[in-house]
Structure formats: C-alpha cells, structure tokens
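This structure is in structure tokens; I'll ask about it shortly.
Note that this complex is displayed minus one protein chain, with the remaining chains in position.
A, B and C are the chain letters, set down in written order, and residue numbers restart from 1 in every chain.
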Amino acid sequence: MAAEKHSMSMSKKKTIVNTISYIVLGLISVIWILPFVFLLLKSFDIGNTGVTKNFIPSAWGFDNYAYLFSSDCNFLQWYFNTFIIALFVCVIQTVMQFMMAYTLSRFRFKLRKPLMNIMLVLGMFPGFLTMIVLYQILKTIGLTGDNAVPGLILVYVASSGMGYYVIKGFLDTLPKSLDEAALVDGANRMQIFVKVIIPLCKPILIYTVLTSFMGPWGDFVFAYTVSLGSQAGMNVAAGLNSWLSPANIGSHFTHFCAGGVIVAIPVMILFLFLQKYYVEGVTGGAVKG
Amino acid sequence: MMKKFIRKSMILLPALLLSACNFKFVYNIEGLPAGGLDFDDDIEDSGTYDIKVWVDDKIVDLTKSQIGQFVTASGGKYTINATVEPVDEPGAASKMLLDVQDGADLFVFAQDQLSRLKVAGSLAKLSNTYVDALTEEMGIEAVNAAKVNQDVYAFPITSDNGYFLYYRKDWVSDDAAKNMTTLLAACAAAGGKTLNFEAPSNGFYAASYFMATGCTSEWTLDDASGKFTGYKDTYNSPEGLIAGKALRELNTSTVAKNSQASKLGDTAAAVVSGIWEYEVAQNRAEKNGWELGCAALPSFTVDGKEYHLSSFDGYKLLGVKPQVDAKKASVCRKLARFLTGEDCQTERFGEASWGPTNIASNQSEKVLAHKGLQALHEQHKYAKAQGQCPGAWFTALATTATTIVKASSDGEVQAALDTYKAGLTDLLDAD
Amino acid sequence: MARVVLKDVKKIYPGNVEVVHKFNLDIKDKEFIVFVGPSGCGKSTTLRMVAGLEEISAGTVEIDGEVVNDLQPKDRHISMVFQNYALYPHLTVYENMAFPLRLDKKERVMELSDSEKEDAKKQIDALEAQAKASPDKAEKLLKKADKLKDEIENGRKQKGYTNDQIYERVTSAAKVLGITQYLTRKPKALSGGQRQRVAIGRAMVKDCKVFLMDEPLSNLDAKLRNQMRAEIILLRKRINTTFIYVTHDQTEAMTLGDRIVCLKDGYIMQVGSPSELFDMPANLFVAQFIGAPMMNTAECELLKEGAKYYVNPFGHKLVVDGEKAKALKDRGVESRKIILGVRPEHIQLAKKGSANSIPVEILVNEMMGSEYHLHVQTEDGTKLVVRIPTINLSEEERTHMVMGEKINIVFEGKAMHFFDPENERNLLVDEIYGPEAMQLELEAEAKAKANAEANEVPVEDPVPAEEEKAEEPKVEEPQVDIQEQEK
Partner (left out) sequence: MAQLTDLEYLKLNKAQRFGLKFTAFFKAIPGWFKNLGIKIWTFMKNFFWGVVNFFKNLGLTFWHGDWKTKVSYFVMGFGSVMRGQWLRGILFFLFEVVFILYMALFGGKFLGQLYILGQNESSMGDDGTIVYGDNSFNILLYGVLSLFFIVALIYTWYLNIKQNKIGEDYVKAKKQLATAKDDVKALVDKDFYKTLLALPTLGILIFTVLPIFFMILVAFTNYDKSHFPPQNLFGWVGYDNFGLLFQWSNSEGASFSMTFGQILLWTLVWAFFATFTNYFLGMLVAMLINKKGIKLKKLWRTVLVFSIAIPQFISILFVSNMFQYPDGIINGILSAISGGKLLIDFWGNAWIARITVIIINVWIGVPYLMLVVTGILMNIPADLYESANIDGASPWQQYSKITLPYMLFITGPYLLTSFTGNMNNFNVIYLLTGGGPKVQEYYGNAGKTDLLITWLFSLAVNDTNYKLAAVIGIMVFIVVAVLSLVIYNIIPSTRNEEEFQ
C-alpha cells in the first residue's frame, strides 16, 4: 500500500517535472527564435525604414529585397565578393590546418614543441593591433582597394595554420598503428596522409570546411579597411554594417534586415544539413582544449 | 547691409545672364566654367588625370556626371578618369588617415574631422586666391568652417549639417512652435504626443542651451602637433546655470523625450533633427495626409527672461589631398572648386537635397521653397559655427547634461557644472 | 628466406633512457623466433627497430646480409601484423589486403601463372602462324614470339602488380584464412578474430623476407586465441619464411617458437628452444616466467656430504639424485646457500610418512577441471603451489582436498633447480645473460681498448678527430619517429 502510494506520487512528480521542463524549453526556444522572427518581419517592413518599436510592419512588401537587387546599391557585388572569399578561404584554410595538424600530430622533430608554444603565445596577442601593418603589407603587394578580395583571402588564410588545435585533437585519436601499418605496407608519408589519414577525417574535415566557410561572412572590420572605399573589394558584412551608421540607419535599417536574411539563409541551410559534424567538432575541440 | 546687397547682386548677375541665354554654363576663354575663373593659371595643367573621389552613396552618380560636365566644360583641356566611390563622411576621414597615398584625391568629410585630417597631412592648404573667391561666393562663415587657425583647408560643400524643429502642423501651430512652453503644451494637448529632442544625452544638442544663454567654449589648437593646448570656457557660469535650469525644466515635462529617432506624426508631434530627416518626414506627411512644419528651434524662458535656443552650424567640406604632382594638384583644386560652385550645388540640392553653401544657390527658387532649408536659415541667425574642439568635449558635455537632467535642485546643477569644469584639462590630453 | 642479425642494437629515448641494451641475436633463415617477456621489457621496441618503425640508436640490424638501419620500412622487405590489427577503416577487406600491392611500384620479374602461360602459348602459336603467312614481317613477329617464350621460361618484367595479379593474391590469401565471404565488407563489420585474419592476410599477400608479428593475439578472447595460435602454426608452414613474433604470453611462446628470446628490462635473459628454457632456465627470472603456475622457490642450503648432495628446504633434508646430482658433481659444486626451485607440476602427493614427504596445509584449492591448483603452506610458513591432475585421484581423496586439510607432498631430485641467491643464475648453466653479461662484455672491451691504445702510437692531431665525433650526431637529420608516444 505504502509502496503503491509512493510510486504514484513518483509518477505524478515526474509528470509535473516534465511539464515544467517543457514549459521552460518552450520559453527558451521562443527567446532564441524571436529575434530572428523580428528580423524577418522587419525585412518586410516598408512603412518605416528605421528602427521601430513595433515588430509587426506597418506596411508589408518586398521593397527592401528589391532594393538589394537593384542598381541603387552594391549588395550583389558585396555578396559575390564574400562568396568568392569564403569559397577560397574554406579550401585553403582547411588544407593549411590539416597540414599543420598532421605534422604536429604525427611527426616528432626538434622544433615541434617550440613551434607549438610560439603559436600559443602568438595567439594571446590581440589581433586588431596588427591591422594597419597587414594593410601596409597588402598595399605593398598591391592587394588593397579594388584588389581587396585576393588580399583578404591571403590575410585570412596566411596564419590559419595556428588554428590547428581541433584537427590535431581528432588526429591524435586515430591510432598511430595505422600509419605504421601503411609504412610497412610501402606507403611514404605523403601517401599515408592522402590515402589513409584524410579519408578517415571526414567529420572533422566537414567541420573545418564549414567553420572556415562561415568565417569571412562575419568580418566587418578588416574587410572595410582593406577595401579602402572600393566597392569591388568590399564584403557583405562591412557593407551591411555601414548601413547602420547614425546617418544611414534611419533610411537603411530595413535594408540591413533584408540583407541579413539573405546572408543568413545559405549559411543556415548549410548548417542545418551539416549540424551533426559541427556538433562533433565543437565537442571534440572543447574537450581537447 | 548695403555692401552685402552689392556683393549678392554681383554674384547673381552672371547667373541671371546665364539663364537668359538658356545655357546651363557660361564658359570663359579657356573653357572653364563660371566660378572656375582663371586663377592659378601660371601652371600649364592640361592633360589626362586619374582622380579618385569619395562622396556619400547618395550623390555618387551625380558627382560622376558633374565631373563629366567639368571635363566637357574644359573643352578638351582635361581628360579625367574619375573613380567615384561611395564612402560616407566618417569613413572618408578614417580612410584618409589610414592611407593618404592611396586615398581619394577629393573627399567629403564632416567639419569636426578638419583639424585631425589637417594635422595628418590629408588636406592641402588653399591659396589666397581660392580663399578670396570662396569668401566672395559663400560668405565668411562658410569659409571659417574650413579654417584651422588662420588657414583654409577645404571647400565647403553643404551647410545643412545643423538642426532645427520639425512638427506636425495640425498638432502644433506655427506660433506654438516658437516657444518651448507653448510647444510642449501643444504636444500634450495633441494627446500626449512627444517632442523628441536629444538634448541631455548628446553633447551636440545639449550645447544648444548653453550657447543660447551666451556660454562659449573655445579651444586652441597647436598647429604643429595637432594637439589642443588650451581653452576658454564659460559654461560654468551664471549663464551656464540658467541653461542648466532650462535643461532640467525641459525634462520634467512628460512629453519631452530624449531621443532623436523620429516617429513624427505618429507618437511624436515635434522633433529636433537635421536635414537628413527631411525626406523621410516629408514622405510620411504626404502618405498620411498631414502637413509638415519646419521652423527654427524654439525659445525658452528662465526666470522671466527669454532665450532663443542656439545650435551648431554644421558643414560638410570637400577636401583636396596634397598631391605629389603640381599639375594634378591644380586640376584637383579646380575640380573641387567646380563641384562646390553654384551650378553643382544647385543641382546637388535638386537631386539629393544637400543645402548649398553658395549664396547664389541659396537664392534659387527651389531652395527657397524647401521648408527644411528655410528653417535652417532661420535658425542660422542663432547658430554658432562649430569651431575646433576635442571630440571628447561632446562626451563631457553629454555627461554633464545627463547629470543636470537628473538633478533635484539648482545646487546639484551647479555641482554638475563644477565637475564639468574640473574635467576640462583632462580633455586636452585625451584627444 | 632471410637471416636477421641484430648486432649491439640499442634503443635510447630522449632524456638518455636506455630501454634496449646491446641486443645481440642471430636469427636463422626460416626460423620462428619468439620474443617474450613482461610488459616494458623492450621486446616490442626491438621488433619495431627491425621493422624500421623505431630508430636504431646504436648497433646494426641486418636482413639478408644488408644493413637496414637507414632504410625505410617499405624497403626492408618485411610484413607486419599489429596488436590492434591496424586495418584501414575506410577500405574494404579486399582493399585493405590489396593496399600494399597497389603501393608497390618496384620493377620485378614475375613468374607467369598457368593461365597466363596458356595465353602466351596461344599467342606464340598465333604469331608463328602469322609469321609463316607473311614472311616480310616474319622477323618482327618471331621476335615477339621469342620474347613471350622467354617470359614463359623466366618470368615477365613488370612494375608493381597488375589488377589481375592483385586479385589473384588477395583471393588466394583470403581463401587460406577463410575470409573470402568478407572481402567486400568494411573492417567495422567484422569480429575481432576476423579482423585479425584480415591483418594477417594483408601481411601475407606481400612478398617478404621477414614476417613480424607484434602481440597479434592479445586482443582476442582466450578461446579464439587458442584457435588462432593453431592457425598461425599452419600459416607458418605455408609461408615458410623467417618469423619474429612478440608476445607476453609464455604459452604462445612455448607453442610457437623454434627458439624463444626471453627479455627483461631491455636485456636478453635467455635464448633457446622452448624445452631448454623450460628444463634448464638460465636464471631465476626465466625459470619463473616460463611455465604456469609459476615455479615455487625456497631459500635453503645445498649440502655436499661426501658424494651426495642434499637440500634442506622447509626444515626437511631432501636428497638430490639423478642427473641433477651428476651435474652438480661434474661442476664440483661445494656446499652453499641456494634458491631452490621446483615447478608445481613436478610436485606430487605422497603418503604420510613416506620418504622425503613434506606435510603441508591446504590454503586454497582452485579447481581447473583436469587438475587442481593447490595453494599450500609448509610448516615453516612457505607458500607453495602444487598441480595435481584430478584423473589420478579417488573420490575419497578429492574430498580431502579442501581448505584446512593437511596433506603430504614430495618432489624428486631431478625436478629441482638450483639458483645462486646472489646473481640468481642457475648453477648448472654456463651461459651468462642479462645485465651481468653486459657488464662482463664492457669490461672485456675496456681491456681490449686499453691494450690497443698501449700498442698504438697516435699518428694524427687528436683535435679534428674529436671534433668530428662531436659533429657526428648533429649531422644527422632531425629525428622523425612516428611511434614515440607523446609525453
């Protein structure tokens, strides 16, 4: 009898706890989704182009999107630039990071530890400081202004070897006997890298490609500087950001919202498809520090 | 008065002649447009030039066509490969500082960046002939706006960077808009509609009160180092206290809102803002069927005495960067002169509503019909030129104003002013 | 097909940690040699040095007369099976096994298979027929035919392997190992035993001079291990090449090896056939490592009384007889302290009061099925293990084999092993192994060097010679070894 009562209260308690959990989760979902809903709503607002109190547009329409694709603004140019940059960066950066990570995971050489320490220390310097220097270097080789796109690609990928940690963490979990077996089987180190290691890295490969593809979409500082006013060298983040300056926000805020939606959609689709790999990468990276 | 009239008519004369001939431009012998005149011509500067120009997004196309006009006007003397890039004013200033060599040859910037750009070597000094001509066409105030100490460094391109009062006419009558008390009353009467005036939180607007009562803050700039070396400031004074009281008074009103963002005609009955709001406001008015009113800022009364709200005259300037090539320097200046000349200014006003600095342009019918610009002109009587001061001074003023607004007694207002005064020396170093 | 000679091989890890000391071993052609020892004894390291996976710090390794120190693993003509199989997870079993063949691009002469020979013969016939038909081209055609004939006789020259050859080799190896039905699967879909077979198969398909196996069975469960052990014996017969097999399991070592190398702390403790190691362990370590359960030991004295030898363990005086006594006599061993060793299986039950019988108390009885492992205690408190086959016990005797019961045991003189308590060496074995051996060697070397120096007159300025030596290690390329675990 007592036991029965106990179990009843247990199940009752469970239902209550679960109900509360669902309510909290629902609330959380709303909080996290709502800003994007607002963003979407605002992008259809043609009643007031500035910041408003109301999230329901006073007038609906596609004008903001039409504006983006009209000749009045360079949004398409920015978008194209960013896409090209992201494409190149995700390929080159992935290659660079794999080269670094594979070397540090599989080879033992005199300068290995010093190299890792130096990269750790370099990472502690605030990067913004070096912006003007990078600008001058790029200027010297003629990759600013109209040629900012290759310049930006160069800067994004040049030091990307320093971000090898996540991949190395993954590689370290692959048994070394695989390398050794391949070595005995007659492969040289390059063949091991290409034929054995790389095919085993699919999850982390996708993670790296995904994150390095997303990176260039968010750079609104350096891209703005390097392009030096040239629309041919501007990226979408810097462009959209310039619409929010005090002088522009009143007439461009809804354009910003529409632009934001257009930028977010492809990345988001990509992300939702590859979520599994992203989660794997994030978790692995964090645990390994 | 007489002198001014003569000067005006002198300038107006060719323009009148021009319109009579039904030509847009009058050319002199060398083929330069009117206003271009023939000074600086001891240098033979015909040829082909690559010229980069940075202007606001809104006038990129216009500027391109105006450069085309310049080339046509030159009658083949110049060929210009112009690159006109959309760079807003703050952007232009920071980019010129980043890289003057690859930066634009001509660029539009806001007046407050003048001293910084000058010190960094991004602006070439104008010769006296230019200064004289500019003074002639635009008046001394405009030229002063481009002056650092004794020298002039840029061509004033628009004077509309100041601010004035917008209101919805069926809620606020023209008379009510003249005085702060009546204005607030009218707002309240319209059903708790607001007056948006960013006076406490923005030093640019807060200064209106202090300048109205006669306070001044002058800063001396060391030419060589580009550092501020001293100041003469009377904000902490009986006059300052009056201004402070008025500020406090304003914010005790329930309808006064410390905000610039306009929802004119909706939740706001009146807004203090600049010409950049005009188009949006006008559109809203037309769409929603009410009449837009523009006027000078209202006056306010403290202890029975009436003061008229002051404001800053805001200029945007067209800068010419120093050139390695003397010929190009000459052409760039001529182009800048052309772009800030009467015709271009008038045209620019027509296309993008940039208020002209050119006296003659200002007399054009269209300008006269522009309610916003007229209000700005009206306010101009009470306005002060924005001299050179540390950027942090505006921050300091905003902090002070914010404290004053919250003050519960005049004593606290005075205390805020004392703090302000004490912090001034630090500003010298901070900028 | 190859003799493997290790000369003074050393492994020194960074920080001057020497894990293999002057390892000398001559492995004969087609010999199956087993390295056995507890973990950390350097057996795997030595094997990996032979494989080329670990750098050889000093000394030389010769395979088939060629010093391979500086050769890459792939150039050493070896095959290797790893403890954790090391199968490529992304490749099918077939591709795993084909992997070494696909990578091999060396030029070689291959004997033709029967079908190929037939094809060639047909071609020759055709060519000859053609030649007859058109005499003008005859010379060219006959040349082709001659070439084919030559190929039938002496084999065909080719680079790497053709797809057909790879297929042939892989499928035949798979057949031998009984994994044909898994060829299209990925390793993930295989059981441990199957994976191990694939790993062996991958090592088999390649032509190799030495077959290396690094604890290949230790990841398998006991039953599978026994089965695979038998298969390896069969495999060995098929492949018939030199094997080096590393294990920590003495049973594997005993059953598989032609010779066993027993290691401890980087020293060879004994080299010999399984029976040598079992019957004549050179030292206490080998004695205890080989055989299960472990050999019982007791410190006691060896007494020489006239022509007879006695030992006095646990307060009992036991006579040493048989060949052991003879051997002691031949060596003229005097009375002395010793460690007496007796294997559990050499101890028998005795009737109470019978000669040499020792009364003990049973502490634990482990029933192993075919035998009991009795843990017993003598009267003086020494603990012993005794293996008693159950088949000889009567029902009644079995009931007595429980905790607390007192029984009597006895062992024969020939079953006794005598060890020097100081250096733990077997009194009856001459060869010296382990650290001691190395010490002696070093002393001898030093002596020889001293002699040589005394005789030699310095010819050259010593400075450059010294300098050269100092330079030597620097000259080497930075060390690259994949194997070393990161510390």
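Assume a contact is a pair of C-beta atoms (placed from the backbone, for glycine too) under 8 Å apart; a residue touches a chain by one contact, two chains touch by 3 or more.
Here the structure is a predicted model, which is why all the values come from computation and not from measurement.
*Asks:* Which residue, A:Ile28, A:Ala66 or A:Leu87, contacts the hidden chain when the whole complex is considered?
*Replies:* A:Ile28
*Asks:* Out of B:Lys52, B:Lys147, B:Arg248 or B:Lys263, point to the residue that touches the absent chain in the complete complex.
*Replies:* Of the listed residues, the one touching the omitted chain is B:Lys263.
*Asks:* Quick one: say which of A:Pro57, A:Gly145 or A:Gly161 touches the chain that got left out.
*Replies:* A:Gly161
*Asks:* List the subunit B residues touching the unshown chain?
*Replies:* Touch set of subunit B with respect to the missing chain: 40, 43, 94, 97, 100-101, 116, 119-122, 124-127, 192, 201, 224-227, 257-259, 261, 263, 320, 322-326, 329-330, 332-333, 391-392, 395-396, 398-400, 402, 420, 423, 425-427, 429-431.
*Asks:* Residues of subunit A in contact with the chain that isn't shown?
*Replies:* Answer for subunit A: residues 14, 18, 21-22, 24-25, 28-29, 31-33, 35-36, 38-39, 42, 50-55, 96, 99-100, 102-103, 107, 109, 115, 119, 121-122, 124-126, 128-134, 136-137, 154-155, 157-162, 188-190, 193, 214, 217-218, 220-221, 237, 240-241, 244, 249, 253, 256-257, 260, 263-264, 267-268, 270-272, 275, 278-280, 282-284, 286-287, 289 touch the chain left out.
To be clear about the criterion, only the chains that are shown with their structure count from here on.
*Asks:* Relative to the centroid of every protein C-alpha atom displayed, which chain's own C-alpha centroid is closest?
*Replies:* Central chain is A.
*Asks:* Could you state the distance in Å from the CA-based centre of subunit B to that of subunit C?
*Replies:* Result: the chain centres lie 93 Å from each other.
*Asks:* Applying the document's contact rule, which stretches of subunit A touch subunit B when the two form their complex?
*Replies:* 48-53, 73-74, 132, 135, 139, 144-145, 224-225, 228-231, 242, 245, 247-248, 250-251
*Asks:* What does subunit A use to touch subunit C in their complex?
*Replies:* For this pair, the touching residues of subunit A are 106-111, 175-188, 191, 196, 199-200.
*Asks:* State the interface residues of subunit C toward subunit A in the complex, per the touch definition above.
*Replies:* Against subunit A, the touching part of subunit C is residues 51-53, 72-74, 78-80, 82-84, 86-90, 99-100, 103-104, 202, 206, 478-484.
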